[in-house]
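All protein chains but one are shown at their positions in the complex.
Order of writing sets the chain letters: A, B and C. Residues in each chain are counted from 1.
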Amino acid sequence: MSIALQLLLMPLAAFLVGLAMVLMMRKVRASVERRIGPPWYQPLFDIYKLFAKDTQISHGVMHDVAIMMVLGGIICVVLFLPVPGMSGLSAKGDLITLLYLMMVPSLGMALGVGQTANPNGSIGIARALTAMAGYEIPFFICVAGAALHYGTTDLNQILTIQQHGGHLEHWGIVQMPLLAVAALFAVHAMLGKEPFEIYVAPAEIATGPMVEMSGKYLGTLFVMQCFQLFTVSVLYTTLFLGGGFSWFTLLLKAFAVVFISVLVTNVYPRYRTDDVLRWQWKWPTGIALLGLGMVMLQIGR
Amino acid sequence: MPDYPIYRDPPEQCRTPDAEERSLWGRTLERIADHCRARSLFVLHYCTGCGAIELPPSMTSRFDLERVGMQPMVTPRQADLLLITGYLSVKTLKRVILTYEQMQGPKYVMGFGSCTINGGMYWNSYATVKRLDQYLPVDMYIAGCMPRPEAIQQAFLQLMEKIDSGRAQNWKEYYRRYDHYLGEQQALFGEQFHTPTDVIGEARHYSLFGPETLGEHTAKLAKYDLYHPGQGAVDALEVKR
Amino acid sequence: MHPDHYRHTELPPSTEYELYFGPNHPGIEGNYALKARLAGDTVVALEADGGYLHRGFEKLMEQRLWIQNIALVPRICVPDPVPMEETYARAVETLGGLEVPERAQWLRMLVLEMSRLTAHLFYFGGHAATVGLYTNMFWGVSDRDRLLDCFEQLTGARVYHMYITPGGVRRDTPPGFLDSLSEVLDYVEGRLPKFDDLFFDNAVLVRRATGTGTMDQAFAIDYGVTGPNLRATGLAHDLRRDYPYLKYAEVEFDVITETAGDAYARTLVRRGEVIESLRILRQVIDKLRSVPGPIRCPLPNPLAWRIPAGDAYTRTESSKGELAYYIVSDGSAKPWRVHVRGPSQMHAVQTLEALCVGARIEDVAQIMFSLDACPPEVDR
Partner (left out) sequence: MNAFDLLLYLALATLLPSLLAPKGRSGGMLTTLAYLLQVWLLFSLLPSVSQGGSVAACLEFAAFGHTIGWQLNGFGWFFALITAVSALIASAYATGGWERQCDHASRLHSLMALNVLAMYLLLGAADLISLFIGWELVSWAGFLLMAAPGGQSVQAALRYLIYALAGALALLTAIVLIEQSSGTIQLDALRGALASLPDGLSWVVLALVFVGFGVKLAMPPFHLWQAPAYGYADGPAAAFLGAISSRMGLFGLCLVLVQMVGLERLVGLALPFSFFDAQSLLAWAAAITLIVPTYIALTQNDARLLLAWHGIGQGGFMLLGLMLGNDLGTAGGLLHVLNHASYQAPLFLAVTAVVYRTGTADLDRLGGLIARMPWAYVTLLLGIIGLAGLPPMNGFVSKWLIYKGLLDAQMPLLFVAAVIGTLGTILSVYKLIHNIFLGQLRAEHREVTDAPWGMTGPMLLIAGFAFISGMLPGLGLYLVEPAAAALGLPMPSFDLSAIHAPNGALDMLVVVSALIGAIGFGALLFLNAGRSYRTQPLDNYAGGHFLTAQTRYQYSHHFYAGLLRVIGPWMRPWLVALEQGSGHFLDLASAASRGLYYHNGLRFLVFGTVVGLLWLLIVV
């Protein structure tokens, strides 16, 4: 497939899958809450409606630029994430590049929210960044362990190593179970689900970053959620679940990752900001450090 | 120079082009948008009065309004539908007007219960507002005290139908007849009343100017507006020395 | 280092800032506002800002007939309206010298306890929603709806029943009502273990609610705290037991207390009260199956009903705390003065203001909900 076509198809696929993931999230939530939940087209309609708002409020240039940064950043991230049949730009930037590119939309959002001049938003961003300090540490330990285990940070090579022979035994989760578990905890926090949902917290800071977002501004955050679900779950699949030979297996695994997260989220209240840090720095970090030790032992042998 | 627009010059009379005048493409997009708007109503989570007590049952497991695409939202910026759930005291009305103006169009207002229609149970109270549509353009009323969840749902469905067919355009009235609404508000709150929202500027920006956007009541803004200092004498942004 | 046109102003540095909880805010119960002054994430001072729901009830009641006011009183407190009717009716009965038939007394206890159940189930949902556990909110509200159905069966209305009238109740139980109510009660009791799993034993919730908004007994008494909030500080004070009205002296129930005085203790007390309410309701149902009789005493023509001059003070243990009416009659067809002593005012204004100082942003909503104040009753 030509690279230009890939650059077009990859974000599109990511968006559609992300929409389905959002739908699944809302459906699962609905069934845990003993109700039916939205119809299948709901996430798409929400986004279209928000983008079709007749009037919307901008708080300044940075508020606008932030939205472009968010949209652009997430699309760019997807281009560096190889999926079956399409490797996109992943040969030109590795795992570390991908992880740092993922921070660009977050930074854009943070700046845009700052310009809305609402303390609720600023508190939300402060909390989001604090939570990031919480979950990125275990996640990066897992990434370091995985990179050492595979001996490469090139995502395509990581996929090749795991898919070698087509057996389960090469999968990251088999080779590094502790790291996979720790990374799952971190991924859960990365998706901003309860009990790590402090930065939205409607009852406390009135949805924090979203507080002044109207129309397309809010719509972009919805789109961002779709892409984020896709990126994080596919990245986890790539690192630990052997990626996918085909779109079917990839989506199966990615949906499973999101599903676990969604199931857990509905039965927990949210932690306080500092408890998020304490929890993340205690359990996932501890497990990840153990896992890292095991990887180091394997390499040393 | 302030970085927000100042409206000192006389307004040019603008109007939105009618649906027939737009291109087929534009009309199609608008049609899809109306359909989406109807199926995706974000409700402002603001319990203005006692009618709010029947909202949780309507929203939650038993009647589950998410089935028809409605979900509660938190701030006026995010919401499409303002529910005036019951009587409004004068103090609340000020906040409701600000909240309404901070919502982004197309926006809809629904009055819950008899007290929004004619004062209801509190027809002779000194503290409440008797008729909501004096102050805000209302799209749908639900009678009763209090309206049952079934009635609420019925109203939502009717509102959706109205939106879907493109008839829920009352929100434009607020821009086109801002002088009228402001006059009513000033009659209640005193002639110094105004919100931080720049309704006239928005009307100009979105070509929603009508013959009654400006008038004798908006003229008073020039005297009292604290937030758009280029326009008035009082400068709120300046702090007392 | 100033530009030429620099003007010095006295705006203080932003070491502290203001945050508004309400009136348009999901972390607030009803149309009520809290203005918080914060430093970082810690509340320096909190100012309760009520009046958004003020309708002038006490004034309105002076303008209406004694019987008309029955329609007005439940609207004072929306989530728990029945104690309002009961207290008002009892005051009128005291003034007018009416004798309530026995069956009516049992029926009133029935609706009172049902109302307590609905209020507490609503509270579980509300408290859970402030800390982000929306599932519990959905469960609580939908289980409450079953009880509302029973209300509808009995009274014809879901929320404002206007069931209790001076001298009795409006109508008797419809056929099959007691059985269907029993079923609902069994259902609610069966749900409690699920609520335990999801809510009361949830490690995250325990972490959040323990030590949040703690008050001791002396503080509670000083600030006029009553009801479950007072009992959560360890004082077994319950009007139903200590100053029994209706037939509460004839039923068995325990007064639930906790000692910690924090948000979690308040929640646990309410959980215990749900069980006690179920216990009382079952006893009441048994009684209702056997106690015959009229359901109200004969009243004079309501439009010309003059009540002898005098005053009465009646009080009831509502789900929020001690509710009392002080009514003065000058012998005319309308009350001369009505004063409502709502429990929520003490909880939502002074107690909340005091408890929130030093708390964090995260906990303001939780403290408010754990006190279970009812804003319309604060503003009246």
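Quick notes on this one:
Quick note on the criterion: a contact is a pair of C-beta atoms (placed from the backbone, for glycine too) under 8 Å apart; a residue touches a chain by one contact, two chains touch by 3 or more.
From a predicted model like this one, the values you see are computed outputs, not experimental measurements.
Every visible chain touched by the undisplayed chain in the complete complex is listed here: A, B, C.
Annotation: of A:87, A:118 or A:175, A:118 touches the absent chain (contact as defined above). Within the set A:79, A:176, A:190 or A:229, the residue that contacts the chain not displayed is A:79.
In the complete complex, the residue from A:16, A:36 or A:68 that touches the missing chain is A:68. Touch with the chain omitted from the figure is made, among B:57, B:76 or B:113, by B:76. Touch with the hidden chain on the side of subunit B covers residues 2-5, 46, 75-77, 94-96, 98-99, 102, 195-198, 201-202, 205-206, 226-228, 236-239. Contact between subunit C and the unshown chain involves residues 1-3, 5-9, 11-18, 20-25, 28, 33, 35, 37, 39-42. The chain not displayed touches subunit A at residues 7, 11, 51-62, 64, 67-73, 75-76, 79-80, 89, 91-97, 100-101, 103-104, 107, 110-111, 114-120, 122-123, 125-127, 129-130, 132-133, 136-137, 140-141, 144-145, 147-148, 151-154, 157, 198, 206, 211-212, 215-217, 219-220, 272-274, 276-278, 281, 292, 295-296, 299.
Just so it is clear, only the chains that are shown with their structure count from here on.
As a whole-number value, the distance joining the C-alpha centres of subunit A and subunit C reads 43 Å. The set of subunit A residues touching two or more other chains comprises 33-35, 202, 206. Residue positions of subunit B touching 2 or more other chains, listed in rising order: 45, 60-62, 74-75.
Of all the residues in subunit A, the ones that touch subunit B in their complex are 26, 30, 33-39, 41-42, 45-46, 48-49, 52-57, 60, 202, 206-207, 210-215, 218. For subunit B in complex with subunit C, the residues that touch the partner chain are 44-50, 52-54, 56-57, 60-62, 72, 74-76, 87, 89, 91-92, 95, 99, 121-122, 124-128, 145-146, 148, 238-241.
Of all the residues in subunit C, the ones that touch subunit B in their complex are 9-11, 23-26, 30-31, 51-56, 59-60, 63, 71-72, 75, 78-79, 122, 125, 137-139, 141-142, 144-145, 148, 158-160, 376, 379.
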